[in-house]
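To start, the structure itself, in structure tokens.
A single protein chain has been removed from this complex, and every other one stays in its place.
Right after this comes chain A.
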Amino acid sequence: MDMNEIKEIFFQECEEQLAELESGLLKLNDGDRDPETVNAVFRAVHSIKGGAGAFGLDDLVSFAHVFETTLDCVRSNRLEPNQDVLKVMLKSADVLADLTNAARDGGSVDEARSRQLIKELEALANGELPQAAAVEPVARPAPVAAPAPAPAAAPAVTDEGFQPVAFSFDEFEANEPPAIEPTTFEILFRPKSELYAKGNDATLLLRDLSRLGEMSIHCDMDGLPALGSINPEAAYFAWKISLKTDKGEESIRSVFEFAEWDCELEVTLAGDHAAPGEELPMQPVPFDLSMLDEEIPASAGAGEDDDQVAAQQREARDDAVSAAATASNVLQMAQTARAPAESNRSAASASAAQAAAQQAASAATPTIRVDLDRVDRLINLVGELVINQAMLSQSVIENDTNGTSSINMGLEELQQLTREIQDSVMAIRAQPVKPVFQRMSRIVREIADMTGKSVRLVTEGENTEVDKTVIDKLAEPLTHMIRNAVDHGLETPEKRVAAGKNPEGTVRLTAKHRSGRIVIELADDGAGINREKVRQKAIDNDLIAADANLSDEEIDNLIFHAGFSTADKISDISGRGVGMDVVKRSIQALGGRINISSKPGHGSVFTMSLPLTLAVLDGMVVTVANQTLVVPLTAIVETLQPEASAIHSFGASQRLISIRNSFCPLVDVGRILNFRATQANPVEGVALLVESEGGGQRALMVDAIQGQRQVVIKSLEANYTHVPGIAAATILGDGRVALILDVDAIVAASRGHSLKPEMSLAAAG
């Protein structure tokens, strides 16, 4: 494996970390204060920094470092992750992504922007420190969160019935010294075997630490197994260090910087423990510090020196402390755990849950990375297999008139197997739409910044799965649409307030499965489409005649025409007039449809309906004018044999069919596709009642139904071009090509939109 391959893996992981980072930040933004979320965010940035360091990507490292420092402030509760802070952080995540991309693909990043953000991040990280310094002279600050929970927690823990656990005194010792300058830190350092495996030495780390100030060390040998079961290469010892230093926590952590991932490290202010002490009715106990370096039995002796009440209370508290310590050991999360006084609050109630969660996380389904090309090749092969199997069945049926049952049974099993293989292979490509949705949140932030609007993006159903190709091709049209929604759809905050709406606009992005397709909805609560303006614009641009009588729906759909933009001033975000027609075309290229419904004053909803996969389709095979066509099964509501009495002529050329007393326009597929010159006699054919995305039913006239079959979709565009009215092609059992009908286009054509002009529009665009 050469360096480039390793680098490629690093960048792949970066992408995952960035996604993790963003989703974590968004969770925080929504008010999630779970420490694990903060930790996940921190870890993501840290991993990127670590990897980038290994590859000498200095820009990335330096930015990630500043970001990490600020995140650390959040992690240690020194910085409240409020909206403003998160706004900066989300932007930083964007810049981090840019830097990562730049590092991978070359290219440049907006230096000014990243410098600006570095400043903002540093300001956030430091902003808290001056304040702390201001408080310091008065008394050693007890961090805000600590006093309240701790007293409550101590009794709670005993109430929960925790068994007293072997008590390490140094935990307690930290509580003892009242606030002294400089600060006393309590450090738990538990190396993992990897630390030694990588050539680090705990002694050296401890020696470095001792240079920072006055230090007492206690070695916790509890983990040491019996001699017989000692693994000479494993790490068993932990050190509990009490360090009195005038340097900050940062300098302590920097000692462990290179070992951080191979050990558990807790750095806490001794003050955290002092705080609850003040609340409890307990006097500081005089204590022989030298005893702390002794073995654990010393605790008995220490206890005797104290008066009864104090001892009891202390015991309760010790339980809490050691319970917390035990919990954090179990969780292997010392890195992430906070001061025991803090964590015992959660430890009492949540340690079990956390342990379970941790287990679940570590037992997560194993995954492998596979090159997409390999999957595609497999899918293509399976497609061929399905066709071949169909051809085989057909020729057996043709040649074998007496119907040997064993062959037929074998074929049937083969058919089931191939279908199962196909489903499984398709499932490999199915991916949640989450990554695309996440990318959109960034787009929203950027556009909101540029336009000075305040926008909230709400996403739903981001775990909806759909074929990878669909996901990949979804990003571009979605970006266009999101931009449009924010730029044109939403009003400025002033206008919104004037209209009695929340100044913050909402853009809602929803994905869901509906009848074998994925439906993606993009809704904004903006002003809706100004139909007068659209109409006028369409007239100005010669898209419609001045006196054209259009329904609201038709006017709304005008925005999908090429060269149409209603924005008064052309912005660099959207409004070049290439937006919506491009969107429509890319959605159509995916075999999808797009629709808009708009309510003036209440916003617009764009609905996109896309196939779950671009590879197979359940279809009804029909005959039209001696041609074999496939109609997607999803579109068909019912099939019926029309009777002469049910057919009614309407005007010169239109015909309606009455179905249970409602009239439905009859569409001759052969005529619309120009397969025959005159309309067929409906009584001789079969009518397929179809429902189109645009609403409304139509009865499609075909000559006969051959059967129902799963077909492999073959692209017409690859070697030919898009054909209006035809969605794609497929290969039938006899080896011939059959065309798959684009029901929506046919229905639209029957409404008077000719199939031809649309093609010329597409070609012109």
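Here is the rule we use: a contact is a pair of C-beta atoms (placed from the backbone, for glycine too) under 8 Å apart; a residue touches a chain by one contact, two chains touch by 3 or more; residues count from 1.
Assume contacts and distances are computed from a predicted model.
Peer 1: From the list "L-arabinose transport system permease protein", "Chemotaxis protein CheW", "Cysteine desulfurase activator SufB" or "Sugar ABC transporter ATP-binding protein", give the UniProt name belonging to the chain omitted from this structure.
Peer 2: Record says "Chemotaxis protein CheW".
Peer 1: For the chain left out of this view, which of A:Glu194, A:Glu384, A:Glu413 or A:Glu532 touches it?
Peer 2: Answer from the full complex: A:Glu384 touches the omitted chain.
Peer 1: Tell me which of A:Asn463, A:Gln536 or A:Asn674 is the one touching the absent chain.
Peer 2: A:Asn674
Peer 1: Which listed residue (A:Ala64, A:Leu617 or A:Ile731) would be found touching the missing chain in the intact complex?
Peer 2: A:Ile731
Peer 1: If I consider the whole complex, including the chain that's not displayed, which of A:Phe258, A:Phe650 or A:Tyr720 touches that chain?
Peer 2: A:Tyr720
Peer 1: In the full complex, which bits of chain A touch the chain not displayed? Write them out.
Peer 2: The list for chain A reads 380, 383-384, 387, 627-628, 673-675, 714-726, 729, 731, 735-739, 755-756, 759, 762-763.
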